[in-house]
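All protein chains but one are shown in place.
Every chain is named by a letter (A, B, C, D, E, F, G, H and I) in the order it is written, and numbering of its residues begins at 1.
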Amino acid sequence: SVSLLGNTKTNYPETYAPEVLEKFPNKHPDNDAWTTFVCTEFTSLCPMTGQPDFAKIFINYIADKDMVESKSLKIYLFSFRNHGDFHEDCVQKICKDLFKLMKPKYIEVQGDFTPRGGIAIFPYASMSNGSKKYEAMKDARMANYSPGKYGMDLARLY
Amino acid sequence: SVSLLGNTKTNYPETYAPEVLEKFPNKHPDNDAWTTFVCTEFTSLCPMTGQPDFAKIFINYIADKDMVESKSLKIYLFSFRNHGDFHEDCVQKICKDLFKLMKPKYIEVQGDFTPRGGIAIFPYASMSNGSKKYEAMKDARMANYSPGKYGMDLARLY
Amino acid sequence: SVSLLGNTKTNYPETYAPEVLEKFPNKHPDNDAWTTFVCTEFTSLCPMTGQPDFAKIFINYIADKDMVESKSLKIYLFSFRNHGDFHEDCVQKICKDLFKLMKPKYIEVQGDFTPRGGIAIFPYASMSNGSKKYEAMKDARMANYSPGKYGMDLARLY
Amino acid sequence: SVSLLGNTKTNYPETYAPEVLEKFPNKHPDNDAWTTFVCTEFTSLCPMTGQPDFAKIFINYIADKDMVESKSLKIYLFSFRNHGDFHEDCVQKICKDLFKLMKPKYIEVQGDFTPRGGIAIFPYASMSNGSKKYEAMKDARMANYSPGKYGMDLARLY
Amino acid sequence: SVSLLGNTKTNYPETYAPEVLEKFPNKHPDNDAWTTFVCTEFTSLCPMTGQPDFAKIFINYIADKDMVESKSLKIYLFSFRNHGDFHEDCVQKICKDLFKLMKPKYIEVQGDFTPRGGIAIFPYASMSNGSKKYEAMKDARMANYSPGKYGMDLARLY
Amino acid sequence: SVSLLGNTKTNYPETYAPEVLEKFPNKHPDNDAWTTFVCTEFTSLCPMTGQPDFAKIFINYIADKDMVESKSLKIYLFSFRNHGDFHEDCVQKICKDLFKLMKPKYIEVQGDFTPRGGIAIFPYASMSNGSKKYEAMKDARMANYSPGKYGMDLARLY
Amino acid sequence: SVSLLGNTKTNYPETYAPEVLEKFPNKHPDNDAWTTFVCTEFTSLCPMTGQPDFAKIFINYIADKDMVESKSLKIYLFSFRNHGDFHEDCVQKICKDLFKLMKPKYIEVQGDFTPRGGIAIFPYASMSNGSKKYEAMKDARMANYSPGKYGMDLARLY
Amino acid sequence: SVSLLGNTKTNYPETYAPEVLEKFPNKHPDNDAWTTFVCTEFTSLCPMTGQPDFAKIFINYIADKDMVESKSLKIYLFSFRNHGDFHEDCVQKICKDLFKLMKPKYIEVQGDFTPRGGIAIFPYASMSNGSKKYEAMKDARMANYSPGKYGMDLARLY
Amino acid sequence: SVSLLGNTKTNYPETYAPEVLEKFPNKHPDNDAWTTFVCTEFTSLCPMTGQPDFAKIFINYIADKDMVESKSLKIYLFSFRNHGDFHEDCVQKICKDLFKLMKPKYIEVQGDFTPRGGIAIFPYASMSNGSKKYEAMKDARMANYSPGKYGMDLARLY
Partner (left out) sequence: SVSLLGNTKTNYPETYAPEVLEKFPNKHPDNDAWTTFVCTEFTSLCPMTGQPDFAKIFINYIADKDMVESKSLKIYLFSFRNHGDFHEDCVQKICKDLFKLMKPKYIEVQGDFTPRGGIAIFPYASMSNGSKKYEAMKDARMANYSPGKYGMDLARLY
């Protein structure tokens, strides 16, 4: 009797799939603005032990001509599900793949990974388009970093 | 270039629409279990002022033969969006519509409405199938009520 | 240029005014339900020092034939603004005035007053219609009391 | 018997209505000051799926000659209720409509949207009057952005 | 120039002073009600080391004919400031002194002491008037105890 | 140069694998005790959309003769990673698989799933060994259920 | 029997009374220091509707030759109790009245007003003595403003 | 120049040392009271991996003739520091060692262990003196268990 | 039977005693580092009313050649217990006494005092060694002050 809804299964890729990322033109390229994506449910596999890792991923960027399409980003992030990589490399990969896709003025990625045996690891990476203004922004944000600073307390969501 | 996703617009009803509710058979009718739905984004209209009201709605029930299909419940709850009703009546309506649909052993609905000018209102309603066991459960839960008790701190969600 | 809105000043009484309370018929007198009012902004005057006192007031009741109209309740509670009374007496007065108005099956009032010089006072009063069921409910809730129990953490509101 | 109150229905527009915004003269144009509006109950429709979106909207501005009238702002924000737009575009629209109305020295708008399927999106936009001082302020605030930074934990409200 | 106020020094006793406690008649002896006092700033001295101890003290009671006057209670609690006693004995003393003063139907005292070197101690004591109803209440509350249960999260105060 | 550690990859099963569960004898079968397992990182797939679901899973049980080995439980829970099942069925499966393995006096499973599009679902299931004492325990816990009650605020963990 | 205490009623003014403010000489005029006053219980009246408004008021200042006497400040703030003024004007008035009284090097006032119908307003105003150092401080603090930034989470108080 | 203090090293045992526990007579054996000890800094070693485990330990008991001396308890708990034992066995050992020492009317021990690789374990054990009253208390508390229930949120400590 | 422990009473001074402060040489004078002391249990007496005041005191400093010995600091802070002084003067005294003892490169003291009758006062004072670098640090920290900023949420301690 579940007739109304028509849930159609999305075809989620089985492993790391940067090719699913899609972009669309920024309607306001003349006016800098921040867009933040929070993936509350990121998971990958530890390449040493095969054990699943879990994290909250924060992506903050200032678009130039292009923006990443949000559902393709979601599928892309979920493609790490069965992919084995270290915490730092996941964060670097996400940063580079999105930079390559959009060529933003500035982008940064922060991963808040849950602890393993009394130790938690939080990586943070960033890239700019190399212009003076955004390279300076990158340096300043790097200099002011503290763990979790470029993310947000998720208890504020509801 | 947004080709991958295929977002298809759901046809959301324009006002209060109990007819969208759908059910399916409970696979475990012999073993009582609780199912809780939390609608974090309920909104309706105040019939006195026309102003929007907002609430978190908690629905807790013990199924008998049937269960409510979750996406139809979502569409149903969203159908209050342009509907004018008092807080207490919204909660009563949800309780009665779901009871009529599923004939559960027990059901309760709690609405945590946001304040208006220094006053907040939280209604709570419940129904049982009238059997001795579930009527007693209804009375006991009624007797132990405190505001927010049959809901949950949403800051725990992430 | 503020033409759209038409704010019309409500005529707030200058002091304690139980006569402003209004009621309307309960549409569901056959089915017990709880209604909770939270007044986040209660203030009165200390009769000893003349200093303002502040509290959160929680009113929980199970209606019988009548219910209190919410805006009249708001005006009533605001009428304590320039009224001098002890914490315990404010709570008792609210409980008795509402019982007299509505004749509910059960009603309770909890006041969470902010501290004065390292001491905070929380009074709690309740009344039933004297029937066996609701007198038992009153006794049981009294026996299970702890400070703040019949209220709610207001950090959950938004 | 609800005679005291005289609730008069406001005529809420059915869809996006920038024309309802009203302004009044700033009494202190010589002394910069911040005014913040928090709309705790913003809702719009997703243009892709038709599904309702929910957000907290923070508007921070430094007035010049004019200020926005608060009740007209409320009605304006509620006019997005049945309007279909992406998160980023809602935030941009609000920023531009208010800039056009008031010509403030500086204005910024932050939207904390609730998650959809494991992904939350927070857009942030800003505009200055183009003078050296406020353009520099805009750049500095842009450079120091982190998600939620120009908003506030609403658990502090009560 | 501090002319307006007229601060008059209260004569605080130098050590443990149960004789400062004062009572006044309960205006509602026919209707059981709870009164809670929270002393957020209790301090005494450790009899073993001479080091200061700090606690939050919760006093919950159901009055019979008499009630404790709140400012005398405050002075009484502050009289432990230079008094040397173990945590458990402070709590017992407070419980017994107040019982002796007021002869309440029921009274309980909970002390949430701050930790010393990785260990915190929370004592809880109670007394009833010995009647069947309140002795049963005492037993039931004792049976349902958990640490901090008969107190309250003070983060709720403001 | 990573010589010290010797990380050996555990062989995680690719999908739902109840056969990995292992047990060992309870050393204290004469003295009832609760053991709680919290899996903070549970994930499965939605059978309707193929999208990953995330939850915190709480397992509370009173052992009889056997106890579940904790690392095998971890591998078992992680085996849902690529398995498609509804929220309620995951919780039921976990409850039944563990009951079959250990034959405990009582067991319950609670799943706190993160929201999807404004709706969150929390299922709760339980089983007893059918003896009078534990069947009564099951009924009482069922009657006192509220969402999240048999779990715990994970913000307390560190 | 309340003999010990001698509560003497302070003569609180009935409406806005800047003349009650008193000052005393700063003992350390050579060494800049911040003093913060938090009024957790500010209330005034809305000039449009007559309805009471509630706020937390934060006053931060660096004294020059004079300091405000704290009890006179308290009486002054309480004098807004029956005074009708907009949120922004209350904050401006407090800032100007205190500047006029003390001539501090720098002063700022932040008002965290509770919401009305889904909208909360937070005004922030500041003044310096016009010297280069404190005018620069004023500009920098203005440039770094975010809602609530110059206040504090009151849940930290106990 | 650190002359004042005279820190004298306590002779902490190198491994599990129940013999350090000391007791003293209960001054109030006629009046039941709860004493709670919270050890915020418990650590032991995992017998499988040799890795340190960390927990908060809550001990709640109703004394009969004897009470445990608090500093000897602290040294006893610290003696697990280099001792290898499973979570459940640590909790059982503490419960039994204290029961053997004091012969209390009732005692319970709860261990909140920090997670290992996505799984946390919380054991809970209890013992009574076998009399009807305390055996019933034990059964009732067992029946009402939920994880963390007989402990307390340590964020309340300061 | 409490033989193990040998608690020796420290000789706590009866009133304000700066002479108990002791110092020892900084082992790392060439490498700047911050040391923070948090006194969670500071209490003094109000010189106007004789009433006890309570605060959390945060002391942050960068040592030069000498450091304050922590137990002597504790005894020093406890010596304010029976000392009458205004909030601002306690903070200034602590700052000056420690500066005089250690001659640090920089030191600051923040006092978070609990409210009295709806008003809380937080003083903040600082001193540098007068060199260009640390005088600039002092000015910058002064310019960036907000209430509580140089302290920390104590709910993070456990």
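Going forward, a contact is a pair of C-beta atoms (placed from the backbone, for glycine too) under 8 Å apart; a residue touches a chain by one contact, two chains touch by 3 or more.
The model shown is predicted, which means the values in this text are computed figures rather than measured ones.
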Subunit A residues touching the chain left out here are 88-89, 91-92, 112, 114-115, 117-127, 142-148, 153-155
Hidden partner chain, residues of subunit F it touches
1-8, 10, 20, 22-24, 40, 56, 69, 71-72, 75, 154-155, 157-158
Can you list, in ascending order, the subunit H residues touching the missing chain?
5, 7-12, 40-41, 43, 48-52, 54, 78, 81-82, 114, 155
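Basically, only the chains that are shown with their structure count from here on.
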Taking contacts as defined above, which has more of them, B-D or D-G?
D-G
Chain pair among A-D, C-G or B-D whose interface repeats that of E-H, sharing over half of the contact pairs by residue number:
A-D
Distance between chain centroids, defined by C-alpha means - subunit A, subunit F (Å):
30
Touching two or more other chains - residues of subunit C:
7-8, 10, 40-41, 51-52, 54, 78, 114-115, 117-118, 144, 153-155, 157-158
